[in-house]
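A protein chain is absent from this complex, but the other protein chains hold their places.
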Amino acid sequence: MRIDGKGRIDRTRPVTFTFDGRAYAGYKGDTLASALIANDVRVVGRSFKYHRPRGILTAGSEEPNALVEIVGPANQTPNTRATVQELFEGLEARSQNRWPSLRFDALEVNDLAAPFLSAGFYYKTFMWPRRFWEGVYEPLIRRAAGLGSLSGRHDAGVYEKAWAHCDLLVIGAGPAGLMAALTAARVGADVILADESSEPGGRLLSDAAEIGDQPAADWVATVLAELASLPNLRLMTRTTVTGAYDDGTFGALERVGLHRRPRPNLPRECFWRIVAKRSVLTAGALERHIAFEDNDRPGVMLASALPAYMNRYGVVPGQRVTLFGNNDGLRGVARSLMAAGVTVAAIIDPREDAPEEPGVTVHKGAQVVRARGRMGLREITVRSGGREFRLETDCLGVSGGWNPTLHLTCHLNGRPRWSDELAAFVPVEGAVPGMLVAGAANGTFSNHGCLAAGAEAARASLAALGRVAGAVDLPQAEDAPYRIAPLWAVPGKGRAWLDFANDVTVKDVGLAAQEGFRSVEHMKRYTTQGMAPDQGKTSNVAALAVLADATGQAIAQTGTTTFRPPYTPVSIAAMGAGGRGEGFAPQRFLTSDQASRDRGAPMIEAGLWYRPGYFPKPGETTWREACDREVRMVRTAVGVTDVSTLGKIDIQGPDAGRFLDFVYTNMFSTLPVGKVRYGLMLREDGHVLDDGTCARLGPDHWLMTTTTAAAGLVMRHLDFVHQAFCAAWQVRFVSVTESWAQFAVAGPLARDLVASALGHAPDLPFMGCVPVTVQGVAGRLFRISFSGEEGYELAVPTRYGEALFRDLTARAETMGGGLYGMEALNVLRIEKGFITHAEIHGRTTAFDIGMEKMISGKKDCIGKAAAARPGLLGAAREQMVGLVPLTDTVLTAGAHLFAQGVELTRDHAAGYVTSVGYSPTLHSHLALGFLQNGRARHGETVRLVDRLRGVDVLCRVSDPVFHDPKGEKLRA
Amino acid sequence: MRYSGFRVLAQGLFGNTGWQPAWRDPVPKPDYDALIIGGGGHGLATAYYLAKNHGLTNIAVLEKGYLGSGNIGRNTTIVRANYFLPGNSEFYSHSLKLWEGLEADLNYNVMHSQRGLINLFHSDGQRDAFARRGNAMINQGDDAVLLDREGVRELLPYLDYDNTRFPIYGGLLHPRGGTARHDAVAWGYARAADRRGVDLIQNCEVTGIDIKDGRVTGVQTTRGAIRAKKVGMVVAGRSGQVAAMAGLRLPIESHVLQAFVTEGLKPVIDHVISFGMGHFYISQSDKGGLVFGGDLDFYASYAARGNLPMVEHVMEAGMTLMPMIGRARVLRSWGGIMDMTPDGSPIIDRTPVDGLFIDAGWNYGGFKAVPASGFCMAHLMATGQSHAVAARFRLNRFATGHLLDEEGTGSQHNLH
Partner (left out) sequence: MRLTCPLCGPRDRREFYYSGAAVALDRPGAEAPPEAWDDHLHNRDNPAGVTQDLWYHEQGCCSWLKVTRNTVTHEILAVETVGGDSTAGGVA
């Protein structure tokens, strides 16, 4: 029901929205919850387990009941708190976890079956017959469980992430937070003031309090006006600080566009990483309820929600309100309501010495024992002095006291301390380094106390940063003491709810204790108390108090479960903003990328790079045709391919040779200038790290190449070896991978092609290197080969890469050659038995690949000692071999190798296949693989079996070098 | 008290007042035949199998907190047997078989659900590596199916197949892979061990290991000294500290692994799915929450909590793989402490101290191993000999080079 003259909504701007398909009206400034209350909608959801009708309990993000789906144009957003969702024109909301409708929910039958669905019942049944679990029981349970639903379609929303840095982060803009921000911002500190709500002010917007000599809300406006004038203060509304992390880093979720009608490019949410030198937590406190029979009926609410709805939104959820609570706070609630003309029928206070309240009947020493009204509260039963009576009421405000909102102080494993005086947990100092807690979040509940504590926290924070805050005049404010007598659960026989969201009752907690689940964590996990979307914000403390009672321990000894991030749930899309589609990882493009695409080459992901798979010609219908042609082309004419993805590290200094000796297994310092050598690098644990070539460009100047995959790894490794073990050596190096474009030219006509490009014949022996001028551009020429043909690699500065690539391609094509891609490159290297990371996959040693002789005996090197471990040597090791099928059959990598005649079981598997390809050169399928004692088994026949793909073929074991084993072509 | 549907009905009719405690709360005796340090999944399972398979019932489990307070209650609940190196294959295969009979064995519904696990691959090289793995699984006698892209699409139509940095080439389906309810595993083993007479002693922290002439004689605890001829250290996450009490230095570095759960949702993900181009794995619990995780935070830690870089990375991986989960909200994140070994595989072995045994180094794959780990550790403690399926989990294998490095990342502890 709407109350005239109350609330901060804009009554000149009506807004229409729908709930469960029915149209309603509200105003700008409403939340979905306040608008539903204005329209007298009482049942807004169904509970998780018993499907009981539920109404709105709170006015904040701690809401356990009023979770709805917001239906958007492309997607729906489940589990949205109606108490947080602001109204916008055309908002469509619907209730969830009910079928067929909110009013008639078939699974409400669970409520009748409640005696059989007590805590942990599912651990004790559904075990027979065994196959029924996956087939029958579990699908039923899964369908019944869950709350809202995802659409199943890709989230089309826009999300962002951002960084912010500040001197002081103030979390929560209630009285303490405003005062803290003001105090710090006035002296020029960089301050971020973050508040969860759409409007700063916290409870000052809800209460009827006065600050100074003005209504609290006016004081808030005055402060905000001053803050707005300070450029060093950043106010972030609709921003929930969700997590505290190490070294002053916080996660925060800003609801950027959720309160607006969706439109393209409007971000829904932004996830902030805020780095703060100091922080002040002024997040206030959360009210908690009291358990009694059927206390979950729609219309039973937290008492503080009533003035919040009235003063912020101008709505009241009932016409005849009753209040039930164990602390003095209810008096203010009653006064506030009555001042607006709402009937407050009674205050029920369990304390015998409860204060009177003019204009209201106060039942002292009384308790509400029962609520009635399945679809909306009708009456309550009160027990007082041994007698019970009924009171008609359509709204009961309950207050079991207040819990400081200390969640963030627990995110770094801080444990809160129990205060008997406040009957609540309070934060411990220093739980988050650099963070002070002030105001209600620290157990200081009066407005005066909050203002003073906020100012003081800011002063102390600035002092820690070496800054002095000026004096701030504290305005006059209410300073009443907080008086409370704990009451957690009203004794009774019926079911009394603790956790509304997960349907956990006092009996469930008792049962957990009875069954030995007496630790608070056991109770939580057994009953699911506090594990629902609200994480037990309004119920955990009562539940552990009930547990303490059942186990005969004090609450302080019982302890509490751990609060973990996030404080309120955060969408995966917000924290994963930027990750969608191609945003997940950077993309690296070759200088030849466009030229390759122009020729129709499919580009394949190779780490972060894209490399051409093959270059199709008209008439070719499969990749194999193109691949075979390109292989033949390289073997008979000339081919060009871009090898710029290989890592290139420029190494200089008088100690460079010595350094290379230390990182490579073989000797490099003896290499003459103008020569290239193949090198093998080990990890310190003796396994192969990488292989590649290293060229000596000058006496103190070297160029190392790495594989594409290991470029970053090797750079990091070299930095480590240098800085950790030989920092004094005169050697420096830098990655030049992206500075040079490099193209392989291979084939019998390679020399002619290079001559054509350079304008003169390259007079370069195998494994030589020389500086060249390529059509006026200084470049480098290496005579190396990964194909087994006479091969050159021509390198020019990156900016000339595309031009040279197109030039080489054109020249090659006039010679009957052309481009070749990754597929052909792979076949060419398999024919030659050259390894890639398919072979050096991290478990292989130099011994395994037949290169143990490359570990020089004349010097130490990284990995040498560990490579000598007995387990890394010997016949039991799987050693690299070639495999040729006895029949013309496609081989598959990932197949296993067996001796003939053995059973195909794990213990008989003797090896596996790493690389396969069809060799048009040898007219045969070929494979490289690893076979136990393989080098001694050349000529043997083994069985290659891939049961996943139905391949079972006999293969002859051979040397891995199939083509030109003597290397005559290379050296031609 | 035996659990059954009938019992639930009968108790329900009489107000559920007759349920007995799931386990006793015994006072520690001065002397046991064997002690197990650590009341997590592995420790409780060890106790259970010592009692069941080897008839040792004068034994106790010493737990410094509450039963199941370690990683058994903080994981992503995945149960699988998809290893490919000999030594791992047979062990996890054995474990999966034990899982398949666990409800009946323990008389406790641990909700083991074989909903199928799919490892996605995104390049030819990854396909080959998964093919090798799948073939190893079949050779071991387990199940594996190699799916192409369309095969994956049929099972998981909601993945992003079109606009993605790393296209899906296919997946390796492990039909018998799945999930289980993690706490229930601890409670089921605890209850079953208790029923066989094992003393489960909570809030009892071991503060010292007594050794005389190279033999273990008992332990010191916060509840007094306890003598025993055999002691098993089953304290993954704290292995280094406990082993240090016996003067041992382990090949273990402790790391934090975060995991996440969303608010409850109606069923939307049926399988366990693992992304191949960034560490990300996800399933949906029976309660409806999406349970997912990623890689380690990568720095040594005992903090049981993590930091934002990995949080964000995991979410980004989720968004590139299956953007339909974008609007699911993360409800809770937590961190578990992992014993990371130099080859990513565990240790179940004797120690240089006679009578002192160790079960440790589970990296971040300990949950699925619980049954076989307990089974083999019990075998080792009872017989003094390694069980055949755990014969390669030796403490000295790093010295000898007989490694079990599935990832191929070498001796840097955090890379497995």
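List of remarks:
For clarity, chains are labelled A and B in written order, and residue numbers in each chain start from 1.
Here, a contact is a pair of C-beta atoms (placed from the backbone, for glycine too) under 8 Å apart; a residue touches a chain by one contact, two chains touch by 3 or more.
None of the values given here were measured: they were computed from a predicted structure.
Within the full complex, the chain left out of the display contacts the shown chains A, B.
Considering the full assembly, A:725 is the residue among A:99, A:132 or A:725 that touches the omitted chain. Only one of the listed residues, B:125, B:342 or B:408, touches the absent chain: B:342. Contact with the undisplayed chain is limited, among B:124, B:210 or B:253, to B:253. For the chain left out of this panel, the touching residue among A:869, A:906, A:937 or A:969 is A:869.
Where chain A meets the omitted chain, the residues involved are 245-249, 273, 275, 412, 433, 662, 684-685, 712, 715-716, 719-720, 722-728, 860, 864-866, 868-869. Although one chain is hidden here, its contacts on chain B can still be listed: residues 238, 240-241, 249-254, 298-303, 307, 309, 342, 398-399, 411-414.
Please note the rule applied: only the chains that are shown with their structure count from here on.
For the pair chain A and chain B, the distance between C-alpha centroids works out to 22 Å.
Every residue of chain A that touches chain B in the complex is listed here, in rising order: 48, 75-79, 97, 115-118, 121-128, 130, 133-134, 138, 141-143, 145-155, 157, 159, 161, 243, 245-246, 249, 251, 271, 273, 411-413, 507, 511, 514-519, 521-522, 525-526, 528, 532-533, 535, 564-566, 569-573, 575-585, 587, 604-606, 683-687, 837-838, 841-843, 866, 869-873, 892-896, 904-907, 909, 912-915, 945-949. For chain B in complex with chain A, the residues that touch the partner chain are 3-5, 7-9, 11-13, 15-17, 19-25, 65-69, 73, 86, 89-90, 103-104, 107-115, 122-123, 125, 127-136, 138-141, 144-146, 158, 160, 163-167, 181, 183-184, 187-188, 202, 262-268, 277-278, 284, 286-288, 303-305, 307-308, 311-312, 314-320, 323-334, 342, 397, 399-403, 405, 407-411.
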